[in-house]
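My questions all concern the structure below.
Here the complex is missing one protein chain, while the rest keep their positions.
Showing chain A:
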Amino acid sequence: MVDPVNTPLGRMLLDEITPVVMVLRTNLVEETCQKNGLSLIQMLSPFCAFDNIDVPVRTASDQPYRLQKFKLRLFYASDIRQPDVEVAKERVKEVITHAGEENFSNLCSDPPQIETVLTTSQSELIPSWFPFFNKELVRTVSFSDHEAFDHPVACLLVVSSKDEEPINRFVDLFNSDQLPSLLSDGAMDPKILKYYLLLHDNQDGTSEKTTKFLTEMRSTFGSNDCGLLCVNSSQDGLVEHQENPWALYRTESSPNHRLGCFLNIDDMDELQNVMQDLSSKHIIPHMEQKIRVLNQQVSATRRGFRNQIKNLWWRKGKEDTPDTQNGPMYTFSSIESQIRVLGDYAFMLRDYELALSNYRLLSTDYKIDKVWKRYAGVQEMMGLTYFMLDQSSKDAEYCMENAFNTYLAQKANILSVMNGLDEQEVEGGLCEEDVKLGSSGQRIATRCGLWWVEMLKTRDQFKEAATVYFRISGEEPLHSAVMLEQASYCYLFAKPPMLRKYGFHLVLSGDLYKKCDQMKHAIRTYRGALTVFKGTKWSHIRDHVHFHIGKWYAFLGMFDVAINHILEVLACGHQSKTTQELFLRDFFQIVQKTGKTFEVSMLQLPVIDIPSLKVVFEDHRTYASSEAVGVKESLWRSLEEDIMPSLPTIRSNWLEPRAKLLSKKLKESNVCVAGEAIKVEIGFKNPLQIPISISSVSLICEHSARSDEIEVDPNSTTTENQNDDQFRKLATSGECSSEMSSFTVSEVDISLGGGETLLAQLTVTPRLEGTLKIVGVRWKLSGSVAGFFDFNSDLVKKKVAKKRRKTTQPTTDNLEFLVIKTLPKLEGCIRHLPKTVYAGDLRHLDLVLRNPFETSVKSIKMKINHPRFLSIGNQEVMDMEFPACLEKMNSAESDARVKTNSTSDTVFLFPEDALIHGETPFVWPLWLRAATHGNISLYITIYYEMGDTSTVMRYRVLRMHYNLEVLPSLDLSFQISHCPSRLQEFLVRMDVVNRTSSKSFQVHQLSSVGNKWEISLLQPIDSIFPSELLLAGQALSCFFKLKNGRNSVIDKDEDSSISTLEGSDIRLSCSSNEPLFDIYRSPLVDFHHYERVHQGTAQVDYFLAISFENPNTVDFILISRPQRSEGDSEQPNNLFSHHALLRIQAQYGG
């Protein structure tokens, strides 16, 4: 370990615990000194510290040693008293405020990294004003009466040579009432060493008179105790000091004033000599002498076995005497005071062994007397002495802790006594006195603690030192703040560094600074804490630090930094609602104060839900509705297999000379057409419990005119910073880009409730050919803060995180589009398509196609996934009324029904001449028949080719998707049994149940398909079913006779149509005037065909092979109509057809 004298504490003690010299002077003396801009003490002080005084001293036991370092402290008599607490407080506060202003300039930058903090040396990191502050704090408790080292050792009386009758002045000075209370109230010996100094101003002419005065003084006060000091030898006052010894006293108000300007080199020598003379020839010998005398006294009365016994007995007897508030009063003549003086003098002359033995002796006495303040004071000195002796560190620490605790306990005692008094009768004066004592206890404890801390620091016990600092921090918030800050640095310097404690104590200290309105200090500490807490997962900590430092920055008007910090806490879903409101409100207040819309590249509110990002664009695939977009691509693919040109053909079609270059690009990137919107769906999530409103949500896009220019590899070596800058530029230039009109973006306003997630639909419509890249999204929070989100950066980050995934396609490609020339695009819809129908419902619908462009499209093909439900009609149906068009005509038209549906079952080719362009819509009839109940998805895809063959894209596809809910209606079942009597006849029982809940049906007709069966009623319909209406839930059974009419058909071959007509249809309604429907007409026959196909696939395999004319099957079609209620005029004219395919059990081997 290093020599204790050279440690910070050692130096501090040699500085602070030194003999005090009381200075008395006349006004003229002061005047003389003021010529130099200095007071007397200021002028003398630089010459009171001696590094090499080299005075021989002998200890009490006559051991000689030499004193090298020595220092005197000079005080005016008026200052030798306990300093005013309030004044001291003000001064300390000033120091702190000043330091805050000075250090503030570099606080706007980002906090340093923790690694750099750890490698920074102590002296750089710790603010330089700490030692100064500590010293000020220690000084607030000087001149206490419970310790002797602040008691003046000597008195320096200074009289100017200009004074009248200097001898009398000298006498007057000491006899005046201005002497400190220490002397007057008997706490110290009034017989003090005096030294008489005559000050002569050389500017006042010759020193003859002065010499005369000096001889007079010498004869009066004794020749040894008098001295002459001549100053101001320089006449012009232009002396420049190379190293101005008074630089310390330079004040803020007059920095240009040259201190000591009249003092030339001779004067300085003289000052030095006078002070050295005073120290070495007077003060030190005097102290040595006094030590000797006191030591003898103490030895005589207290040392030795006899004295100890006597002391014990005597002490016990003393307990009976009533104690005053402060314990027994010890005057200077009491043996306790003398021991204390002896100890302190020995300490000051560095005879630590002697000091220690006396302190020990005294501490037991005080303990027995229960005078805790004095006891603590002695313990404190014991601790320091142990330290200076460099002996057991344990003892030193024990003593310091003991002293510290005793001081604090004493304060607590007084407080408790006071509280007790409060309840009883209170004497104002007494109480005030007590408060003073209490707080002085705290302050002395602070001093003791500071020394203790230094002791621990010297021994590298930083952790313990930090604890002591923490204990020092008391009620005074400003002092506590500084102490806590010092504690935090101790944690930082501990080995290993305790960073979390460091951060925590900085925050505690910052809070206290804030309490005292030391905003700049508060920011400084929090900024330090940020190095620890940056990016922490401890959410409350992060929020607290960022929010407060942000608020304080805003308070100082540094809004940019403030907002950066508050932004960190915006997405605080874990906080309570009130806290969230507070954060948000303060944030907006700050933003408002800046007076501009703020732009933030990573605004956390709302949270962008990246996985929900969905881009919908139309290349050759176009969609009629958003539902169609949601359908799986594979489903469309399988549907479109037949109508699309196969893949190699696409290529050969596209690969025209110009397109060759593009082909590769086309394959790789997404293609979209100028003028057609790209839809982007992205989720916005509000993490808070309070609603937020977001406006002007739009996409940020980047458009470059020609594709060749962007041949640059997207993964080229652009650093991230550049990317960021680019993005920022793009984002901010977003507003004007629409004017450039290379693309237009849509703007959406949304408001999110607490915890809500909304999908925002955004679109961008490219206007020109080239490449369009969707870069990010931009929005405005509450109309004042603009946020940007870069899709790219986030996606890239995610990719890095998931390294295991092999690089398939760069994710960025999803958002890059090749814009090609405007192409015609069909828009289509199905008119009158209901959402809900009853099973069996047969309706007429219109398919409407529209091409808003002038260029026509051609070779239109269409495919439907469920031909059983939806079939394509003939154009002539358009003009006819439904269901009248299905009614049975005369045989003249019968060839119409013969029209085969020989076109491919699945693909429907529109007539070659169907060219769609301009505003005129193209309408084509469709038939809907709800074959079975359930939820049906209808997919329709329409293929068309461009009329203009020069385009890059030759064909496009329109995809339509509808959902249909089919409710059950009539349940039809048949039972066929052989007629017992006739071979060719069967009995048919038909059961019809109305399964609907409210609808009534009118059964119209039953037809058997094919011309080999004849069907007839067994009973007239009136008798079995008079009401005609089949109400909801009602069932109907009726019997028919079925006759195999094959023979008769052959017989009447020539007019077969008529006979079959009559034989195969039965009217089931009573009113005979309504016409029957022709089941051989489209669409009934078509739907029947699909029904057969469907049933065939569903049933046994060989049914497939069964032709229409299979003798063992019979197909019935029941046609009914819904009851038309009066008010329900909107009800379309629709029919219900129910198809039943039956197989007759061939009982007779048929």
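We take it that a contact is a pair of C-beta atoms (placed from the backbone, for glycine too) under 8 Å apart; a residue touches a chain by one contact, two chains touch by 3 or more; residues count from 1.
FYI, contacts and distances are computed from a predicted model.
Colleague: Considering only the chain that is not displayed, what protein name does its UniProt record carry among "Repair protein Rad1/Rec1/Rad17-domain-containing protein", "Protein S100", "Trafficking protein particle complex subunit 2" or "Glucosidase 2 subunit beta"?
Modeller: The missing chain's protein name, per its UniProt entry, is "Trafficking protein particle complex subunit 2".
Colleague: Pick from A:Ser39, A:Gln203, A:Ser393 or A:Thr579: which residue touches the chain that isn't shown?
Modeller: Of the candidates A:Ser39, A:Gln203, A:Ser393 or A:Thr579, A:Thr579 is in touch with the missing chain.
Colleague: Taking the full complex into account, find the residue in A:Arg81, A:Lys310 or A:His540 that is in contact with the omitted chain.
Modeller: For the chain that is not drawn, the touching residue is A:His540.
Colleague: Would you mind spotting which of A:Lys35, A:Arg500 or A:Arg850 touches the chain that isn't drawn?
Modeller: That would be A:Arg500, which touches the missing chain.
Colleague: In the full complex, which residues of chain A touch the absent chain?
Modeller: For chain A, the residues touching the absent chain are 491, 496, 498-501, 503-505, 507, 536-541, 543-544, 576, 578-579.
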